[in-house]
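Quick one: structure below, then a few questions.
The complex appears here without one of its protein chains, the remainder shown in place.
Let's look at chain A:
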Amino acid sequence: MPNSKPKSPFSGKMERKDNQSPQGEVAGILVEFLEVAITSVVYLKGIYPSGAFERRRYMNVVVKRARHPQLREYIHSAVSGLLPSIQKGLVERVAVTFFNTDNIPMERFIFKLMVNQSFGSKVEESDLEFSLRSFLIKLSVSQSLTTVLPRDCRWEIMAYFRSLPQVSTSKDAEMWIPTDTKQWQQPPLITPIKSMNSEPLGLQLYLEHPSPAEQVSG
């Protein structure tokens, strides 16, 4: 667990230092947002009973928040552990993957991140929030795009790094372990959900489903 963890997005706005770089500021907002968005994804997929979530308002949108401390902590620590790497632009994708009982991935929600490292001006936070809000709204109506999962699904958060972070430089990265998750053999089918670009942040959310050719191996 990271030592200096940012406050949970649900408990109020994170305090940001004035002398932060635009990348640092964006990374902070993004990490906060990812925690909410991933919770929304998990809620959307109905992995847990809906009673395991409670209504909250974030960026003026009604979202869900996990009630169970363990679930909340998993999501929170996973994404906040990414903060330094996101800030440095090392994280390419964050995936929320749902597996069936044979540990075969059934569906993946991919957040593709781009933090422009050469961006130097001030971040328009309101612009950013407006764009991110559209993600949350879109996500909440995207159920029809997703597949129906079998019972007893498992899920996990994965991050794809452009290059692996140095263990020594960041304590937070220690929580992240190389994954040996089963991968699809065929290129997956992609269904975009939302894309945005609000300098210095580019963020896209899309779905990955196994291609029809994959079924043989499953």
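Heads up, the rule we're going with is that a contact is a pair of C-beta atoms (placed from the backbone, for glycine too) under 8 Å apart; a residue touches a chain by one contact, two chains touch by 3 or more; residues count from 1.
Rule of thumb we're sticking to: contacts and distances are computed from a predicted model.
Q: From the list "DNA repair protein REV1", "Myotubularin-related protein 12", "SMCR8 protein" or "Cell cycle control protein 50A", give the UniProt name belonging to the chain omitted from this structure.
A: Matching the unshown chain against "DNA repair protein REV1", "Myotubularin-related protein 12", "SMCR8 protein" or "Cell cycle control protein 50A" yields "DNA repair protein REV1".
Q: Per the definition of touch given earlier, which of A:Lys45, A:Arg65, A:Lys88 or A:His209 contacts the omitted chain?
A: A:His209
Q: List the residues of chain A that touch the chain left out of this view.
A: 61-62, 112, 114, 116, 124, 126-127, 129-131, 134, 137-138, 140-141, 144-145, 187-199, 202, 204, 206, 208-209, 211
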